[in-house]
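The following block contains the structure, expressed as structure tokens.
For this view, one protein chain was removed and the others were kept in their places.
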């Protein structure tokens, strides 16, 4: 704006410094103000997804890794469940635990803390009203026709069945590949799907066995991708699912269930 | 535009008047599609005729509505040259037999409207209008454009698909018994149909593409009548056959042989009727060779390594885009410069 004369360097530095400072101030205050709400939303949508793929479950707790073994996080620790997730995680503390580094916050009740898996391969245990274990929910991801497909599925270790599946994220072709979450026939094909000896994808009528998934006409690749993701995830978790839930004294019966099932 | 320039001979005047004018060329090519249309009716029933008619109605409607006016201001000055009709027929024949009629109509409308007229009308377009219409339909209604029905014969001649008469903007609503095409069975099930069936045409596929035998005959007739530059289809077919056979030698259980590659899908139809469009293919002989080879390579790449089972349409459209460039490179130099 002024005459074309060299501006001293200190003025340039001061200007940018002041701009950076002001900008930082604004961003930090907005961040502090909105963070609890954002975390609450994230926890809530995760809880919804888990409870959706485990229809019998009412509450949930994440699985955490302690000394290389997977266990169910102790109650009262990091949990996104417990019915009133919104209010509870509004405090910021509970919510941060559920979405990032689980049990760390809740470790003060004496139980050993653990590490939750990275987003994308997290696992959760679901409990019904009476507090007994009804199954596990696993996040899983893998390559689809276009891009990575992320999904979550519920697994009943007693019946050795997948009891529900929901696609969390996919970019499959609209009209064809996106039927993996838009076609109710395909989605409900995972409501009672046996995993033994292994999940197979069939075209056409199939033979009516319980471990069969019917491929979507015109979206064979996307259907195959979903089955492949489930198979890989099963192979990974089948040995790793917690055998010992003794961290919680009230869950003795459920411990037997898990062991009897696998 | 009026001649295909396959016999460029330098001569001094006087000249005789050209044998072919645009309307006449269009008429003869349209005539050449009649056997294909009849085959389509034989294999897929009378519905085929309705679909092609709907596509023509869309194409000619667009030409009438948005095309040039006559000197007196009446609409439809360019309808008479027959290009809109031909575009409609050619596009209609690329559609699957289960498509609702209104979609065929929209395809014709888009093909002429967006594929031709916005570029300034006949000769101004870069892309083949019929393929633009089909590409739009493929992108807009992927399910309807990939739902195939098994072919029939005399017994199903007067069978009319209920889905064809779905009200505009509604899906066909009928869960037709679908069949995979030869190419998708090759791609997803590694299963190769015998080439004799492909030659006859009693396989699933788009209306006009299934009967390889009739397409070959039409192609030869058009070549003899000099309706197109024979170099284009011949280079396409030779390239596909040679490349396909090479891959077949490398891994016979994974890749089909040359005959399957030639007779399946829309290759013959595309090579004979689509790639030869004089407005969107190079005129110089050397250019025609480059153009045809490019299409052939792209077809093989898309079919064997791409995500889609068939790639003739995209291969031709892509090479259409390179036509101005090819023309520039292959333009014969003026003597003395």
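To keep things simple, chains are lettered A and B as they appear, and every chain counts its residues starting from 1.
The rule is simple: a contact is a pair of C-beta atoms (placed from the backbone, for glycine too) under 8 Å apart; a residue touches a chain by one contact, two chains touch by 3 or more.
Quick note on the criterion: contacts and distances are computed from a predicted model.
Visitor: Which listed name, "1,2-phenylacetyl-CoA epoxidase subunit B", "Tryptophan synthase alpha chain", "Ion-translocating oxidoreductase complex subunit E" or "TRAP transporter small permease protein", is the one UniProt assigns to the chain that has been left out?
Guide: "Ion-translocating oxidoreductase complex subunit E"
Visitor: Looking at B:144, B:215 or B:232, which makes contact with the chain not pictured?
Guide: B:144
Visitor: Which of A:15, A:132 or A:232 sits in contact with the chain that's absent?
Guide: Residue touching the chain left out of view: A:15.
Visitor: Which parts of chain A face the unshown chain closely enough to count as touching?
Guide: That gives, for chain A, the contact residues 1-2, 7, 11-12, 15-16, 19-20, 22-23, 26-27, 30-31, 33-35, 37-38, 41-42, 45, 174-175.
Visitor: Mind pulling the chain B residues that touch the left-out chain?
Guide: 100, 103, 114, 118, 136, 139-142, 144, 166, 169-173
Here is the rule we go by: only the chains that are shown with their structure count from here on.
Visitor: Which residues of chain A touch chain B in the complex?
Guide: Its residues touching chain B are 145, 173-176, 217-218, 220-221.
Visitor: Taking the touch rule as given, give the residues of chain B at its contact with chain A in the complex, in rising order.
Guide: So the residues of chain B in touch with chain A come to 141-143, 146-147, 178, 188, 307.
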